[in-house]
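One protein chain is absent from this view; the other protein chains keep their places.
The first chain written gets the first letter, and so on, giving A, B and C; residue counts start at 1 in each chain.
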Amino acid sequence: MAGNSFGTLFRLTTFGESHGRALGGIVDGCPAGITLDVEAIQKELNRRKPGQSAIVTQRKEPDTVEIYSGLFEGKTTGTPIGFAIHNTNQKSKDYSHIKDSYRPSHADYVYDKKYGFRDYRGGGRSSARETASRVVAGAIAKQMLSEIKITAYVSQVGDLKMDKNYAELDFNEIENNPVRCPDPKMAAEMERYIKSIKKEGDTIGGVISCVAQNVPIGLGEPVFDKLHAELGKAMLSINAVKGFEYGSGFAGVRMKGSAHNDQYNADGSTKTNLSGGVQGGISNGMDIYFNVAFKPVATVLQGYETITKDGEMVQTQGKGRHDPCVVPRAVPIVEAMTALVLADYSLLARTNRI
Amino acid sequence: MAGNSFGTLFRLTTFGESHGRALGGIVDGCPAGITLDVEAIQKELNRRKPGQSAIVTQRKEPDTVEIYSGLFEGKTTGTPIGFAIHNTNQKSKDYSHIKDSYRPSHADYVYDKKYGFRDYRGGGRSSARETASRVVAGAIAKQMLSEIKITAYVSQVGDLKMDKNYAELDFNEIENNPVRCPDPKMAAEMERYIKSIKKEGDTIGGVISCVAQNVPIGLGEPVFDKLHAELGKAMLSINAVKGFEYGSGFAGVRMKGSAHNDQYNADGSTKTNLSGGVQGGISNGMDIYFNVAFKPVATVLQGYETITKDGEMVQTQGKGRHDPCVVPRAVPIVEAMTALVLADYSLLARTNRI
Amino acid sequence: MAGNSFGTLFRLTTFGESHGRALGGIVDGCPAGITLDVEAIQKELNRRKPGQSAIVTQRKEPDTVEIYSGLFEGKTTGTPIGFAIHNTNQKSKDYSHIKDSYRPSHADYVYDKKYGFRDYRGGGRSSARETASRVVAGAIAKQMLSEIKITAYVSQVGDLKMDKNYAELDFNEIENNPVRCPDPKMAAEMERYIKSIKKEGDTIGGVISCVAQNVPIGLGEPVFDKLHAELGKAMLSINAVKGFEYGSGFAGVRMKGSAHNDQYNADGSTKTNLSGGVQGGISNGMDIYFNVAFKPVATVLQGYETITKDGEMVQTQGKGRHDPCVVPRAVPIVEAMTALVLADYSLLARTNRI
Partner (left out) sequence: MAGNSFGTLFRLTTFGESHGRALGGIVDGCPAGITLDVEAIQKELNRRKPGQSAIVTQRKEPDTVEIYSGLFEGKTTGTPIGFAIHNTNQKSKDYSHIKDSYRPSHADYVYDKKYGFRDYRGGGRSSARETASRVVAGAIAKQMLSEIKITAYVSQVGDLKMDKNYAELDFNEIENNPVRCPDPKMAAEMERYIKSIKKEGDTIGGVISCVAQNVPIGLGEPVFDKLHAELGKAMLSINAVKGFEYGSGFAGVRMKGSAHNDQYNADGSTKTNLSGGVQGGISNGMDIYFNVAFKPVATVLQGYETITKDGEMVQTQGKGRHDPCVVPRAVPIVEAMTALVLADYSLLARTNRI
């Protein structure tokens, strides 16, 4: 169990390297009887796909998912859903320059130390290409959770931070711009900024915010498997993520309890929602919302000094087709991981009571 | 599996309510042959104990751990270590006022909805008293990890934020003040502030920073079980935690890749450490450091309005013996959860290679 | 995870050595709202207790279970149920003779090789005393499964084999004799035989048969976690078990398919039940029945030659208070493990469909 599975009952296991023959996965534990829209899965995958706009990597990969099992006459059968995405545009030669040296702030060095050697082509298993499998599984989870609405969007790129609360935003705007920021003016600024960063051969970080609405009360286990703890792990498992906060988050530490407590309405809803929809690790029926911090992509198209396998310092140069900013393409990944957590915890919650 | 276990190979399972007969746990998977200092375990527990200073809850509980199994002639035997802490100072009557109404931002409401009823005494299982078991297990893990040094401390209380990097601090100062802040001047300010908050019958949030030093290269699994993802889940599973960031964290999103990348020295160490000791989910031998955000404790000793089980609005008043600020007592808990993750991932890392 | 947990959703974790301070366990995942009869748990434990008749070990241990958590006002709360049984009659000196030498067909040798040393007192963790915790958890599981009737009994001791099918037996007779064989005449023969074996200072093997009635259709997962596979593992995990067969078992290999197939009645029940209540790994609503083979207890009160830690041959003599035949006391253990499997699989089966 080298950590390539996620979830207890609704469980995804993935495989695949950036430049191998295929990547894919198995969703085990998906309940029987869900009418599955395979095109909707492909659509989610297209949101993550390279080459979709000028501000993302220009690699051309169709990323077509093939579903091998677990579906019969359009419905899930309760058996595992196996799927694969075949790689078609591997240019392994692009990566010969990193074969023997370690890219700074990449996983190259630790892979070599941990495993004794590594598949260096495109970062191998450490490539964010792996997340394509998560998007497929997340799209299945979303269809299982048809009542719940999960929406992620870019809320910050570098210093450009959208200070609006999610309730003030029009989520319909998210897919109307390549940044996936629901505020059109801010989106335009962000787009310009990312383009300028790209021109420098540099990269920049960002924040994705996510909201899950209409989540039933009672998801989450009280102690180690608190709902927000699992969401946190899910997000932190995405490449380049450096932080996670939900509800009031880091800002909440500055508040007094008297101001931070969410007062109840008679129906059990709360007047405020600094709790972020989770109390004691369990969903309380209010919106769940959280922020995910992404560092700048490590691959910069600039010269840099680094070390070789043999500990020699070398001067080298970043190349290849890379994202100047990871957050636009990471939006569907954040949604997918959220869906996986909620699907799994929905099933777990079926066993609370006799 | 209602979420009361943590870890894959070095695995802690806990039980116990705030006002039940006892709480405790089982550590399964602790390797044989560790000479275990039981007093050192009790010492860690004493750091978490109520009543230890004027700025924490004044409950008096000895919190004495009894070890039932897994030790023979002073050494771990490789069999499960069962332990219990008997409750001695339960004043269940203190809690009759919350029997039928829900305290805002507490778990009362969601427990009732999830399970149909709840053990309301002292918050039952949702009480942070459960973390005593984590401290016991963490103290065992620390002894297993004798080479690794894990240090947590309070870096922020409300708006009082210590802006020093951990490298500038004298960790020996941490236990010299009741706040557990290594900067004596800041500690004194924080102490005064917590006392004033307490006088108001209010509470305040805070941040705990943690550093793990001398961690071997290679801990962490590349995809879902990234080392920092598991650390994040571990921290977010602690009561009152709202956020987690490691290395450059949320500040890192404002940086460019060219500035954020940690350049290598010839020996594989890095000149900077914005990665926070983890690359691609795997420890790289540099210090691991992270921040954990705690919200203000929800129990305020003030009047408030809330709802009853039957949906009626009632006016009530917080009472009992509570912490005005949770972070001083949470320091050993953060260390314990860190130790549990590192112990587990150390064992997992033994299986990387043939 | 050194294998001291059993079950996925209804999960038991145990601790404790034969001569440690206490043994016990944690049941995690027991649904909330079960009215738990604690005396019924103790009663099951008494069925397993030493000293209950002339044909079992004459050790005197009260084996009183204390429940520490997870119960409130007589009902399960959905939180983990921690429990302990304190050891009161350890005579560790009895075991000094095995400190340095290995008893044949015991776990002494492999423990030393695996862990580097062992707690030799009473066999330490390898003692069947550990199964007391299973009986406690099984008794909880039984109460959860109030509709299902689980009955185990002794069907063979040495060559004395009861050739009746379970349907011909009066289960009310089981507890009327110390052997726990439902056929009074055969029980008397078995009792006499065990007594003669005991007089020789020898031991003898036996078979326990078990029937689970009124099991709902649909328990069991199709591939690796087939219901009978988990039952098999559960049984094989009991000390001294050498074999497991269900339905037609080993005798079924001699049959032709045309004779072995269970023909359907119109209501979905089957005219015969060679399937043993499980088809394709899933319960079909018919009675589940199986046999469990127990070897003769390894400790014989006779002289024998063996080796020491240092590889020297020594002449020694078995002593202490031991069972001449393990099956009478193992009947409640077989029932407990069956209950644990069915409780767990009942919860898993709640997640089959959307």
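By our rule, a contact is a pair of C-beta atoms (placed from the backbone, for glycine too) under 8 Å apart; a residue touches a chain by one contact, two chains touch by 3 or more.
The structure displayed is predicted, hence computed values, not measured ones.
Engineer: What are the shown chains that the left-out chain touches?
Structural biologist: When the full complex is considered, the omitted chain touches A, B, C.
Engineer: By the contact definition given up top, give the residues of subunit C that touch the hidden chain.
Structural biologist: 1-6, 8, 14, 102, 104-107, 109-111, 113-116, 125-126, 130, 156, 158-159, 197, 200, 202-207, 217-218, 220-226, 228-230, 232-234, 236-237, 239, 242-250, 252-258, 260-268, 270, 274-276, 279-284, 291, 293-300, 302, 304-307, 311-313, 348-349, 351-353
Engineer: Considering the entire assembly, which residues of subunit A contact the chain that has been omitted?
Structural biologist: Touch set of subunit A with respect to the missing chain: 1-5, 7-9, 11, 13-17, 20-26, 28-29, 32-33, 66-70, 72, 75, 77-82, 84, 114-119, 124-125.
Engineer: Under the stated touch rule, tell me which residues of subunit B contact the chain that is not displayed.
Structural biologist: 8-9, 29, 31-34, 76, 78-79, 144, 222, 347-348, 350-354
Criterion: only the chains that are shown with their structure count from here on.
Engineer: Name, by label, each chain that touches both members of the pair subunit A and subunit B.
Structural biologist: Shared contacts of subunit A and subunit B: C.
Engineer: If you average the CA atoms of subunit A and of subunit B, how far apart do the two points sit, in angstrom?
Structural biologist: 26
Engineer: Just give me the whole-number Å value for how far the CA centre of subunit B lies from that of subunit C.
Structural biologist: 39
Engineer: Taking each chain's centre as the mean of its CA atoms, how far is subunit A from subunit C in angstrom?
Structural biologist: 46
Engineer: For subunit C, which residues are shared contacts with two or more other chains?
Structural biologist: In subunit C, the residues touching two or more other chains are 8-9, 29, 32-33, 78-79.
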